[in-house]
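Left out: one protein chain. Kept in place: all the others.
Up next is subunit A:
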Amino acid sequence: MEEEVPFLRLSGLSKRFGGVRALEDIDWDVRPGEVHCLVGENGCGKSTLIKTVAGVHPPSAGTIEIEGKDVLPLDPAKAKALGIQVIFQDLSLFPNLSVAENIAVESHLDGALKPVRTGQMKAIARRVLARLDLTLDLSALVSDLSVAERQIVAIARGLAAQARLIFMDEPTASLTRAEVDRLLAIVARLKADGIAVVFVSHRLDEVVEIAERVTVMRDGRKVGTWPVHEVDQRRIAHLMTGLDIDHAVVARDMSAAPPLLEVRNLSRRGEFADVSFTLRKGEVLGLVGLLGAGRTELALTLFGMSRAEGGEILLDGKPLVLRSNREAVRAGIAYVSEDRLSLGVVLPQSIEDNVNLAVMKGLANRFGLIPPRRRRQLAGEWVKRLAIKIPGLDRPVQTLSGGNQQRVVLAKWLAAAPKLLILDSPTVGVDIKNKQGIYEVVAELAARGVGVLLISDEVSEVFATCDRVLHMRAGRLVGETVPGRISEHEMEERIYA
């Protein structure tokens, strides 16, 4: 096994952008049919590494070998011809085209006047999906598919293009647990077909689950490669960050605190039914369940974006009727959405503008005008407190990394000083160090009496941050647990059983 020629071998690979070293002397290999995990914090050079192997960036030094042959210089077309496929985080699909056309898109590429053979494209798509043992409606538009289904289309497209090594950049960032399991099953199939898969992931539990080897990168260098059974999550986290991160249980008994939010028999047809719970001042309440369990729908109703059809909501003991999210903000409710890229921030606007977005009124002086100095002060203060890495307050949010964007969203709501903060999957796509930062903010807010409702897919996350955890299934609350009274494993069993 050890004597086998690796499919891909990098030796002494370096990449500089101007004076910045993005990759430094990387020696790395991927074996045929191997599942390999590449982990590291944001900005550690993972993406540069992928792009260099995919022929997007020419390396500054070093060699790239495929099956023992030096393949430099490399361009994207040549890399593809050698069987290297990259599935980018945004999936790069065509939402306006059918599933079949997306999968067999390569058959359009050469020439301009070649006839389109729909039957042939469908046959290609069907064959590839059959290899994955999956069915999808081939004539459905990709814009009608769920994220998980789109990912399948992206993988199928790689297979249709004769992939032998597939890089998946953050493939699980927007998937729920059940969908991740499905993806892992697909990866197992690829492996059985002799196709190597390199997973680039932030979520460490997956790394340990499916990979044979793990490579950790930090600051453009390779820290090392280990067989997966020699490292555990804690050690990987340590290798990635150089920090020791403590996942101790923090659950406190908050039953003496005054109730902040009381929800009684709340229902909305087709979304959730008969939901009752109490959230106390300063409490961190977890809400877990599968995608489609109604968690986000419940959160949107609590935030006034949709109206409940039955039941009541009490805030500070007073009945709360919300006709819009503006009223919710005025009542002291803040909501950080799951999809930070489309709902949470205004990407092309500056960091300062985004932080100030939810508090405009509060900043206004007696003439109703907002003094620029107060805006800048407020934004500057939150940037410092959340340790957001920014080049300047006037820079557009879209220039920041995902984790820092997430913290800008958080800053936006914290600046509004809410009573109740609803966090919907706040750490999706965020790396460990930044996650820890978010947890610290949550704990700090709770200590100041803010009630936090934390919606999450990750049991380890709610286990480590919440005082109590509610389980939601098919629109109903089906159970409540206290972290520490049962183990993390037991909790996972109860939720995903």
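Throughout what follows, contacts are C-beta pairs under 8 Å (C-beta built on N, C-alpha and C of every residue); 3 or more make two chains touch, one makes a residue touch a chain; residues count from 1.
Methods note: contacts and distances are computed from a predicted model.
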Inset, instruction - Select, from "Cobalt/nickel transport protein", "Acyl-CoA dehydrogenase", "RNA polymerase sigma factor" or "ABC transporter permease", the UniProt-recorded name of the complex's unshown chain. - result: "ABC transporter permease"
Legend entry - Residue among A:5, A:61 or A:77 touching the omitted chain: A:77
Legend entry - Among A:5, A:72, A:116 or A:192, residue touching the chain not depicted: A:116
Legend entry - Identified contact with the non-displayed chain, of A:40, A:294 or A:451: A:294
Legend entry - Residue of A:152, A:266 or A:450 in touch with the missing chain, whole complex considered: A:152
Legend entry - Selected from A:44, A:64, A:84 or A:136 as touching the chain missing from the view: A:136
Legend entry - Missing-partner contacts on subunit A, residue numbers: 76-77, 80, 88, 90, 92-97, 101, 105-116, 133-140, 144-146, 148-149, 152, 178, 181-182, 185-186, 270-271, 290-294, 473-475
